[in-house]
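For this view, one protein chain was removed and the others were kept in their places.
Labels run A, B and C following the written order; every chain starts at residue 1.
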Amino acid sequence: MRLANKTCAMEEAVAHIGDGTTVMLGGFGVPGTPFALIHEVVRQGPKDLTIIKNDANEKGMGVDHLLAAGLVRKLIVTHIGLNARAIEMMNAGEIEVEFCAQGMLAERVRAGGAGLMGFVTDIGVGTELADGKPRIEIDGHAGVLETALRADVALIHAARADTFGNLAYEATARNFSPLMAMAADRVIAEAEEIVPLGGIAPNAVHTAGPFVDHVVELGELSGEYGVVRRA
Amino acid sequence: MRLANKTCAMEEAVAHIGDGTTVMLGGFGVPGTPFALIHEVVRQGPKDLTIIKNDANEKGMGVDHLLAAGLVRKLIVTHIGLNARAIEMMNAGEIEVEFCAQGMLAERVRAGGAGLMGFVTDIGVGTELADGKPRIEIDGHAGVLETALRADVALIHAARADTFGNLAYEATARNFSPLMAMAADRVIAEAEEIVPLGGIAPNAVHTAGPFVDHVVELGELSGEYGVVRRA
Amino acid sequence: MALSDARNRMVARAAREIEPGMVVNLGIGLPTKVVDHLASDFPVCLHTENGLTGIGPTLPYDEANRNLIDAGGAYISTVKGSAFFDSAVSFSLVRSGRLDLTMLGAFEVAQNGDLANWKIPGKFSPGAGGGIELAQKARRVVVLTTHTDRAGNPKLLETCSLPLTAPGCVNRIFTDMAVVDVEAGRFHLRELAGGVSLEDVVKATGAEMVIPDGDLPRF
Partner (left out) sequence: MALSDARNRMVARAAREIEPGMVVNLGIGLPTKVVDHLASDFPVCLHTENGLTGIGPTLPYDEANRNLIDAGGAYISTVKGSAFFDSAVSFSLVRSGRLDLTMLGAFEVAQNGDLANWKIPGKFSPGAGGGIELAQKARRVVVLTTHTDRAGNPKLLETCSLPLTAPGCVNRIFTDMAVVDVEAGRFHLRELAGGVSLEDVVKATGAEMVIPDGDLPRF
């Protein structure tokens, strides 16, 4: 037995994203955001995307390119405070925005990846976050039903991948990526380095290869991946 | 800032298990079963335990010592087919046994560890496994509510631990351990090796130290940890 | 254990069900033997529910790794590109549609695809282990079983009498006598084992089968 080779040209992998696709994007701020894959999406230009990501990055970076290009219909996010364009577009009604508490977004994505239908939590009970969600009581404790989230495609940034799609992430660039890599019908991973099979120790794999459909190697990293200089 | 030292004598750690305690035990068959901690439980002899584990090990090993010593009131397990004593005690009504589908046990423990109340799944719908479970429909799909499991104490076997309780598991000895290490009020880890802080790379930690309360170093491993010779 | 010739042919035939690139879980018992019929360079990823993708050859006692078993307790090895994970991730893979194929044993299979393979009330109830989710959620479920039980009673039935593992889950059945598909609530006879007559199979089957005109392929 040997494991299949899933390396692929970026153009070809991203071509699976058509109009109306729901796309999960790994990343929390800069670390983990698949900037190169996002640029290829902008280049190919599919419309009416639903984007599921922790945040909307900052102006001029990542998700912001999708917004600027008018490709986004809806964002499902936890926080967009660092992207003035996202806030403006939301306020102007140009995009729909669904906010989740951060751990709830993580769990909704994970539930999708775990093949579950939803989960029951007391998070948000007693606040407007619970509005409209079915109430479920367990052993006398009040909870709400949160539904699973899945996507058509997940775009993931990994520090290393092998040719079968086993992935390893670096530091806080891990964040939502292992969850989203389980929760999409098609998972495309960009990797800073592609190593041969066996190049990632089996105990050190963060996302197992069977969850990943396409592995794309990054060349030299663009400036977006770098340290952000702030005032 | 430095991290606290949680190393502890086994006797002292296990003394937290009193009569009527619910105890989670990592392990799937031999790999991951905390045999030394189980022996110390038998030596101290708390009664009326509820044991949550994938299986009941085999006769003369692990959980079987707890059964033989008459310390167990109830098992929550996925399969006990390799332990004739467990089956006999179940059939004789000497212990109560609650069976879960294996992935459902994993998810119920994980839900407890994730601070969720339960989850909704279609697993078991249309079979007797769904009997007695509340039905919940989401978007027209029929599911059942599975409730979270937590324990008073979890006993975990790790290949390596640092003094703060960061754990690393070896191969298929990982199984339920990372889940149970999140789902108990008190988590006791036995480790084949205790390394200094920094001895496990932050990207390679399988269970983060804050989940673990006590770390106990194993001396030479007993025969139970070894390869089982079968006919 | 050495398999009878008929069982060996069944297992060999079942091995041809595995397509290149699949992620496959082989249940305990006969299904595990399927791997012996795959070429060493065949591109397939074997999954075991206790936390591994990329199962390599089974190892003898002297070479075994005490921390590396499959769900049946056999000492296995890894391949280049294996990954270990916890039990929650392992079943996430199964439930979220990443398992292309599972091969399972059976006590009974009904013509609507119902499978019973885990419990005989009053006699055998050790727990379901991971079989429930494999049966319900693998993209394709095939059963490997003798066509009849030890007493000669059919195992392919109109309806199951035993508690179900999962309803309507079985796509195909490999037996020592035949290959039978489950489609639209009926059994469809596809192939016959060498030396087995159509009449033998019909007699040994507990439900009506759709039988095509003409000669059936032999395996």
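Annotations for the structure displayed:
FYI, a residue touches a chain if its C-beta (ideal position, glycine included) is under 8 Å from a C-beta of that chain, and two chains touch if they have at least 3 such contacts.
Given the structure is predicted, the values throughout are model-derived calculations rather than measurements.
One chain is not depicted; across the entire complex it touches A, B. Looking at A:Gly93, A:Gly126, A:Gly140 or A:Gly219, the residue that reaches the missing chain in the full complex is A:Gly126. Checked against the hidden chain, the listed residues A:Leu37, A:Ile52 or A:Val77 yield one contact partner: A:Val77.
Residues touching the missing chain, restricted to chain B, are 1-4, 112-116, 162-164, 166, 182-183, 185, 196-198, 200, 202-203, 205, 208-211 (touch as defined at the top). For chain A, the residues touching the chain absent from view are 28-32, 54, 77-82, 87, 97, 99, 101-107, 109-110, 121-124, 126-129, 159, 169-179, 206, 225-230.
The rule is short, and it goes like this: only the chains that are shown with their structure count from here on.
Ranked by C-beta contact pairs, the top interface belongs to chains B-C. Per-chain CA centroids place chain A at a distance of 35 Å from chain C. Averaging C-alpha coordinates per chain places the centre of chain B 29 Å away from that of chain C. Across the assembly, chain B contributes residues 107, 121-122, 169-171, 206 that each touch 2 or more other chains.
Each of the following residues of chain C touches two or more other chains: 52, 84-85, 88, 91-92, 94-95, 137.
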